[in-house]
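This is the structure I have questions about; it appears just below.
For this view, one protein chain was removed and the others were kept in their places.
Chain nomenclature is as follows: A and B, assigned in order of appearance, with residue numbering initiated at 1 for each chain independently.
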Amino acid sequence: MSPTFDYAPAPESRDIARLQPSYQIFVDGAFRDGTGDAVKSINPADEEPLAEVTEAGPSDVDDAVRAARRAFEGPWSAMSGAERGKYLFRIARAIQERSRELAVLESLDNGKPIKESRDVDVPLAAAHFFYYAGWADKLAYAGYGPDPRPIGVCGQVIPWNFPLLMAAWKLAPALACGNTAVLKPAETTPLSALVLAEIIAEADLPPGVVNVLAGGPAVGQAIVAHDGIDKIAFTGSTEVGKIIQRTVAGTGKKLTLELGGKAANIVFEDAPLDQAVEGIVNGIFFNQGQVCCAGSRLLVQESIEDELITALQRRLATLRVGHPLDKNTDVGAINSAAQLARIRELSEVGEAEGARRWSPPCELPDRGFWFAPTLFTGVSQASRIAQEEIFGPVLSVLTFRTPDEAVAKANNTPYGLSAGVWTEKGSRILSMANRLRAGVVWANTFNRFDPTAPFGGYKESGFGREGGRHGLAGYLDV
Amino acid sequence: MSEPRVAVRKTYKLYIGGAFPRSESGRSYPVSGPGGEVVHVAQASRKDLRDAVVAARSASVKWSAMTAYNRGQILYRIAEMLEGRREQFAGYAGVAEVDAAIDRWVHYAGWADKYSQVAGGTNPVSGPYFTFSLPEPTGVVGVLAPQQSSLLGLVSVLAPVLTTGNTAVVVAAQNRPLPAVTLAEVLGTSDLPGGVVNLLTGFTAELAPWLAAHRDVNALDLTGAAPGVRASLQAAAADNVKRVYVPSDDDWTAAPGLSRLNAFVETKTVWHPIGV
Partner (left out) sequence: MSAPATSELARDDATLRRFLHGLPGVDQVGAEARAASLATRSIKTTSKAWAIDTAIGMVDLTTLEGSDTPGKVRSLCAKAVRPDPSDPSVPPVAAVCVYPDLVATAVDALNGASVQVASVATAFPSGRASLPTKLRDVRDAVAAGATEIDMVIDRGAFLAGRWLQVFEEIVATKAECGDAHLKVILETGELATLDNVRRASWLALLAGADFIKTSTGKISPAATPPVALVMLEAVRDFASANGDIVGGRIGDLRGVKLAGGIRAAKEAVRYLVMVNEVAGEEWLTPKLFRFGASSLLNDLLLQRHKLATGAYDGPDYVTVD
């Protein structure tokens, strides 16, 4: 049945990304070919190659760390905070100027809808640089003593789900505090970080202050293990986070980790229902559910379960799964074949465990990595799909009867990154927030991010905070 | 033979409500221009001051409701515009002072979205209540700009008022008003909403008492007031319990600290029970 109001294709122009045939790594202020493999970065929406990138080899890692050390001991430490801050303001403004180009590039490389990269990823990346630029000359007021010092050379390894934004979350506070950095974007999404390197070069940042190395796990390990690295910041899976924590044990290297999650989105019977539906949808389908703080467990008060599920299913039928560059697409492609396989596997597990599976009707393209938004009802706390992070557009629905039960179920996980609470009652919001063992609690909203607001996890979701005054702590020798 | 070009001379006007009017009193007074020539600047009257306060009050609704991020963006844009006029300002104040003034403006732009994290916080009360205290702008601040340091000093007294969400009525340095007028032109091209800053050139001794006594002004910065008149201005300010900032020193090159940010905010404490 063809809809009455059929939205015609509204494609954003691919040319705006100004894709190059190849991209180079950035070491000591210059672009060069990596000594590692030449790898093609593909577009997950159609599996077509976008560009070639030469990955870093061991000698590149070594060069980068040495360059970062020279820069740290040389011009960067000698510079006043006010001057450092002005470099960061330049970078922030340049990101704003090139925002459309960066957004299209990000959607091509990652698979996320242009609506998200344009309205969320790129503006927040600029805002992070802008916020931390202002701290560079105010560290004495940050609550870490009258003259807090930087740590030194930081190794920063970031994931594929928000490539540019994660680069901003890492570089901005590190530089504001006077550190230098060696950054490695994820293997499947190197392009926006390499364009950020261009922006950094155009800002005339002294050579070696920021180095960007493309590559896979081996490059990441080399950075983590390198003697010249004083501090490591990692965002990625809990599994890899634990490996890194083991690797640096006893080395004296400082470490912050931002890992996985299995957040509970708790809806009480007095929730503002229509907005709760929006929050649930945003919570698990934003970025195709590939978000560490995704609201992947819906905990609904049993008395309103039927009503909420009906409303949710009606709302899911309006979600548009489609080409990432179409401005009307709500749900884009999954980032890689590997990730898609994992989502499919765990969804089959969910069915096997006896949960009821539902997806709205949607046409998925033949090429590319695609998964329909999926709901599992009748899930219990003991099922794998309530415990394991799927990292995809799959929502597990559980019920609860009382606030205490909701808290118990929400906390009953090794993870502790985020949680959502939906109720019109203020005291209940505060009581729940007090008791939820999660680093971020969203009340009557979800997936809200701001450079001023600290973000990070409890338990196996990691330690350390990014954003806000607290985000400086990971980059100061305090 | 080519004749020497006749220059277009500037008229130096007031800045009120985003516009550049002459004084309603029609008066002006002479000061020295950048090349030593005589220029006439508007001599503001108490009615100009009254209009400026109305404009500042009206603008304060929108300015204080903006997100701190937006205010910071506008303040940074002002710094960009100042940088663009570096040579022009250097004609009044010398390059070193101009650079310091621009950097000082950038410094305050960067405070906009972080000051409340330093000045505010939660209070660990002994009871099942969530309580937090936040700085909020006091409203309209009357500022007597320093008489000597007409650019760096001016920026140092004005920027902190704006960063905390207040609007300002500024009486410029009486004998060195030109940087203030040029600054007003910068503000007029920086996406700053009209009325957030109002700049009056004129005689400090004439205008200050009206500013100090004005009941719709919430706070007063006495920096540009002669020491002998400070007491009477403070007394006049008591009529509506203004918050009065009395400066302790005039070293504009020193790090500014927090005192000028703290001076023009009110602290609001909110309580809410914690329970199911």
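Worth pointing out:
The criterion applied here is as follows: contacts are C-beta pairs under 8 Å (C-beta built on N, C-alpha and C of every residue); 3 or more make two chains touch, one makes a residue touch a chain.
Everything quoted here is computed from the prediction, not taken from an experiment.
The undisplayed chain touches these shown chains across the complete complex, A.
If you put the hidden chain back, the residue from A:275, A:303 or A:434 that touches it is A:275.
Checked against the hidden chain, the listed residues A:70, A:98, A:115 or A:297 yield one contact partner: A:115. The chain not displayed touches chain A at residues 3-10, 115, 119, 270-275, 278-279, 307, 318, 327-328, 424, 444-445.
By definition in this document, only the chains that are shown with their structure count from here on.
Per-chain CA centroids place chain A at a distance of 40 Å from chain B. Chain A makes touch with chain B in their complex at residues 82, 85-86, 89, 127, 130-131, 133-138, 141-143, 403, 426-428, 430-432, 434, 451-452, 468-469.
Those residues of chain B that touch chain A in the complex are listed here as 68-69, 72-73, 76, 103, 106-107, 109-114, 117-118, 130, 258, 272-276.
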